[in-house]
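Reviewing the structure listed below.
Removed from the display is one protein chain of the complex; every other protein chain stays in position.
Which chain is which? They are A and B, in the order written, and residues in each are numbered from 1.
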Amino acid sequence: MVGVLRRSIVRAYSSQTSPIISSSLLLSRNPIITADLNPFEAQYYKYQSELWRRLMWTFPKWFYFREGTLAEQRFRQLNKDPVSYNPDIEYPQGKPEIRHRRDRRFKQVINLPKTYKQVGEEGHEEESLTKSHDDLARQIIPNSRVTKADESNDLTSLERKLSRTLYLVINQNNNWVLPNFVESSTEEIKALHTLAEDGLYKIGGEKINYFNVSNTPCHLRINEVENKKEFIIKSHILSGEFIPQDESLQYLWLTKEELKGKLDPQYYYEISHLFSDV
Amino acid sequence: MFKSMIPNGNHSHIITNTIFKTFSRGKRTATTINAATQKIVNQLSALSASRKQPKLIRLCQEDLIKHRTIVNAWKVFKRQREQKRTAQLKKQYESIVNAMEDLKTSSPELFELASEKPKKAVLFPLEMRTPTDYPANTPWIYNYSPPAKFIKAKKPTTPESS
Partner (left out) sequence: MSQSLRSTRVTSLLKNFKRLESSSSKTQIKDAWTDFNFRPTSLKIDNDDIKKGVFDKINEQQGPHSIENYTQKLSYHSPNEIDETFKQAYEILQHEANIKYTHVKGMEKKLSESNSTESTISIQNRIDQLLTEAELYNPEVLYNVEFNKPESLDKSHPVYRHYLKQKWEKYDLMITMQRLEQLGVIPDTLPTLNPKADVKVKFPHNSESQFSNWIVPGEVLPAFAVEQPPTVQIQEFETVNPNQLYTVIVVNPDSPDLSTNSFSTTLHYGLQNIPLNNVNNIIDCQTLLNDVEDKFTFKSYVPLLPEKNAGKYQRACLWVFRQSEPLQLSSSTISSEKFDIRQFVASNNLNPIGAHVWRQVFDRSVPEIRQKYGLPKGRVFHRVRGTDPIIE
């Protein structure tokens, strides 16, 4: 099927009015970290977890810390017993109901003995210097969700906005557009997705781990100015880098909201539904 | 008295013991469970609900209304997000259909290629990551080089370009 000669199609497109078929590439970098929570979402989860903690069963301390051991002693030092009930005393805020050293009217806060010294604690500095990276007893500090690229606002970096989907756009005649490729004059016809893939390697180098979602184009945009039919092909970049082969080629990795500001409004409105909100 | 009535022998020794236990009236012996039983008791107590359940939450009228409002807002929030997502998916589907319909008339050959089913099942690549709460030490892998075979297949004219 690939071997069909292009001559027959060329004849069909010989008249001036018929537009050129081209394929555009919607290359996305999928989110690396989980989506940022909406403020209400975050607050709702906080509330639910508070309810959940309030309804939690009492921690069976005796099962995890055997009576009389050093660990149990350390645990007792960290967790003070709640105020106990004395029938001779009046409690204006309600009588305490102690079961297994927990006031069952409230959530139970458990502090576990730590294997490291915390920030501000004595000996924290020395410890962080001496403890190696592989030490299991070290304090685990997760990496920041905000990267260097975010701080320097480097729009060409693939490490920016880790929680969002980024899309590749290039500058063409002072317009930011999705990279668009037209079949060069070869004899064989090339499928749209192959055309897009080859075009990408041509402008961005071959060090791109590329995953094509489907052979089927996801959108048709009619470019009246250049008399073109642009079929958009969806794909992901999994690793590697987009290195412009032409020095003058400008490119950006942008989120949906940033695309709205950069792209031509008409152009953005036509293809906005292809971009992910996350 | 009883002892004298029971014949001597290995078996009888056990019987005497049980009899004495039954007849030791008013006398309490400290019951010590052996370590294995104690362990099982301990394990069961960790699982059981006895004396571990918290007090039920009984909301006052004001708080009940607050709670219901929160749940209502959550429902509205989720519904809106779902509706937005559904609308977007619908639009995407329509634009695929539109593109393919157009391709069918403007270039039947390309349409054939675009709607062709791949011979081998297309799997999600192993390099695709599931989002995590915090990024890895190296969030992005830059030093990717495509397999040599792949380059040859793709670009037969410049095999040494990479």
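Worth a mention:
Everything that follows uses one rule, which is that contacts are C-beta pairs under 8 Å (C-beta built on N, C-alpha and C of every residue); 3 or more make two chains touch, one makes a residue touch a chain.
Quick caveat, the model's predicted, so the values are computed rather than measured.
One chain is not displayed; in the complete assembly it touches the shown chains A, B.
Within the complete assembly, A:Pro92 is the residue of A:Pro92, A:Gly120 or A:Pro142 that touches the hidden chain.
Contact with the omitted chain, checked across B:Val41, B:Ile65, B:Val122 or B:Ala136, is made by B:Ile65. Of the listed residues A:Lys46, A:Arg76 or A:Lys148, the one in contact with the hidden chain in the full complex is A:Lys46.
As for the chain not pictured, it touches chain A at residues 19, 39-40, 43-44, 46-47, 50-51, 54, 91-95, 105-107, 222, 224, 265-266, 269-270. Although one chain is not drawn, its touching partners on chain B can still be listed: residues 57, 59-70, 72-74, 76-77.
The working rule: only the chains that are shown with their structure count from here on.
Work out the mean CA point of chain A and of chain B, and you get 21 Å between them. By the touch criterion stated above, chain B contacts chain A in their complex at residues 42-43, 45-46, 49, 51-55, 57, 70, 73-74, 77, 84, 88, 91-92, 95-96, 98-100, 102-103, 106-107, 109-110, 112-116, 118, 124-125, 127-129, 131-137, 139-146, 151, 154-155, 161-162.
Chain A makes touch with chain B in their complex at residues 1-2, 4, 9, 18-19, 21, 30-35, 38, 40-41, 44, 47, 51, 54-58, 60, 62-63, 97, 99-100, 104-105, 107, 142-145, 147, 158-159, 162-163, 189, 191-193, 198, 201, 206-209, 211, 215-220, 229, 231-232, 236, 238-241, 273-274, 277.
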